[in-house]
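Note that one protein chain of the assembly has been removed; the remaining protein chains are unaltered in position.
Per-chain numbering from 1; labels A and B assigned in written order.
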Amino acid sequence: MTSYALFLGCTIPARQPHYELSARKAMAKLGVELVDLEGVTCCAPPPVQSIDLETSLIVAAYNICLAEEADLNIVTLCTGCFESLAVANNILKENVMLRTRVNGVLSCLGKEFKGKKEVRHYLQVLLNDVGLNYLRRSVVKPLKSLRVAAFSGCHLLRPSKLLRFDDPERPRIFDTLIEALGAESVWYRNKLKCCGGLLRGYADDVALAIARDKIVNAAHAGADCIATLCPFCFLTLDLGQVLIKSTYKEEYDMPIIHYTELLSLSLGIDPKELALEFHKVKIDKVLDKIGLNLP
Amino acid sequence: MAAQERTSSDFTVEIKQTLGGESITRCYQCGTCASSCPVAKMTDRYNPREVIRLALLGQRENVLGSDTIWLCASCYQCQERCPQEVEIADVIYALRNIAIREGKVPKIYAEFAATLTRDGRLVSMSKFLEKKRIEYGLPPLKPTGVEAIRKILSATGFDKLPISGMKGEST
Partner (left out) sequence: MEAAKVGVFIADCGGQISKVLDIEAITNFVKNIDGVAFVARNSEFWRGQGLQIIVEAVKNKKINRVVVAESIPKISELAITKAVEEAGLNPYLVEVLDLKNHCAWPHRDAPLEATEKAKALLLAAIEKAKLLEPIEKAEFPAVKSVLVIGGGIAGMQAAEDLAEMDFQVYLVEREPFLGGLAAMAGHFFPTDDCAVCIQSPDLKTISRTSRKCVYRSGFSEIPNLNILTNSRVVKLEGAPGNYKVTVERKPRYVNEKKCVACDLCASVCPVEVPDEYNAKLKTRKAIYINKPLIYPPVYVIDEEACKFHDCARCVEVCPAKAIELDQKPEKVTLNVGSIIVATGFKEYDPSVIKEYHYGEYPDVITHLELARMLDAFGPTNGVIIKPSDKKPAKRIVFIQCVGSRDRRWNPYCSSICCMISLKHAIMIKSAYPDADVTICYIDMRTAGRGYEKYYERARELGVKFVKGRPSEIVHDPSANTLIVEVEDELLRRLLELEADLVVLATAMVPSEDSKELAGILGLELDEDGFFKEYNAKLRPTETKRRGIFICGGATFPKDVPTTSIHSHSAALKAAKFLLHGRIVKDLKVAFVNEEYCSNCQICPVTCPYGAITLVPKENGHFVARVSALICEGCGICVGTCPVGAIELTHLRQNQIQTQIRALLSINGTSNPLILAISCSECGHTAVDSSGMSMMRYPANVRVLKVPCAGMVQVQHILEALKAGAQGVMIVGCKPDGCHYEVGSGKAQKKVEMAKMLLKAYGIEPERLEMFHLIYVEGDRFAEAARIMTENLKKLGPLRL
């Protein structure tokens, strides 16, 4: 059985149990073991990088060390965690000078970054470990006629030189995995552009304007929902619609759904087990369309 | 932007020597970053090309003192498309790092620093969520490596940065 160290990060366990539940349940169903590690910390995402880039590299390296010690590759759900850890992992594997500096600090914790493990995103595990064919065969409730606006979030793709996830200008992996569930991945303008989430708390007006643009474009393309992978994108677009309503007096009613939720639903997992009440914008429209009405 | 400052190349050197800022002098001001930028599209308070331009002209105070550098959404779209491979998003990190060292810390970042030092995480668990987790049968969270992260923050000098409200103690 394939095993991964599950790196949940800070936001998902503390704010978005629907993401964690769907992710865990789907992987269990698809035969991948997810191991929770003791002693993990914050991944040191952009807010920490903004304060001190070198510290953030060391914190990321520390977490990778834990996986190295457990002899497991890391899988992340949050694309922010994916970026922090994968960038650190790949930089430190290549840059000997930086690795020496980082290990100098880690040695006071009795740790050493060895560069022997990989940091993967959930989608990569689906694509490479589970496999598209097995995934397609496991779908019991195909999401037929569902038009999904895929939004992977910036940090799954960029910086592409260090993440090496997919073609940064023509990504296909996320769309392929959406289509594997029987849904349609629709093109919409500025699909690859940011949701503005990282400006929340500093420039809320700008962040909201960017989020609104995203939702307008998806709605314009006739999407039934926006599929996300990142808890920040989810928050920005889901809670964002409440704010858009109060600020712009506009209502889009665009469901924001984590990909793992769509996956779980298509694998036949009972919607009641998925804590769907954590959606601000209700997703009943989507459930209706795929024939899964909440009782 | 504030008034014209005397230009100096010292600032460029300082940025190049800061982690993330190494590639700044490759910039030839083509503007690809600006038209790639989702933030610049929404507000004229931010323009990545202009930040780099001012930095290369040595306008230290204008760059570090304004709120411009805090308006980057770190989406890396500009960096991806830059024909000179200027690592723009990383240059912005370098500029923010320099600003922080001088005590120019936006409130939200002071909060981030404080939470990180206190909890080893950026988002704290609530009683409500703890209850919900049990209700839905999610496994209890494994303990966070708070002590480990504090040692790291102390070794790198992170905890000595001039950020108000950052304390090492647990609450």
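Definition applied: a residue touches a chain if its C-beta (ideal position, glycine included) is under 8 Å from a C-beta of that chain, and two chains touch if they have at least 3 such contacts.
All values reported here derive from a predicted model rather than from experimental measurement.
Screening B:I15, B:A34 or B:L161 for touch with the missing chain picks out B:A34. Shown as candidates are B:K16, B:R81, B:K132 or B:K151; the residue that touches the absent chain is B:R81. Contact between chain A and the absent chain runs through residues 167, 169-170, 189. Taking the complete complex into account, residues 26, 28-36, 40-41, 44, 47, 49-50, 81, 83-85 of chain B touch the chain not shown.
Convention: only the chains that are shown with their structure count from here on.
Centroids built from CA atoms put chain B at 21 Å from chain A. For chain B in complex with chain A, the residues that touch the partner chain are 19-20, 38-39, 41-43, 45-46, 67, 70-71, 73-77, 79-80, 87, 89-90, 93-94, 96-97, 100, 106, 108-109, 112-113, 116, 120-126, 129, 132-133, 136, 138-139, 141-146, 148-149, 151-153, 155-156, 158, 161, 163.
Residue ranges of chain A in contact with chain B, taken from their complex: 8, 10-11, 13-15, 17, 20-21, 24, 36-42, 45-55, 58-59, 62, 66, 105-106, 108-109, 154-155, 158-160, 168-169, 190, 192-194, 196-199, 201-203, 205-207, 209-210, 213, 273, 275.
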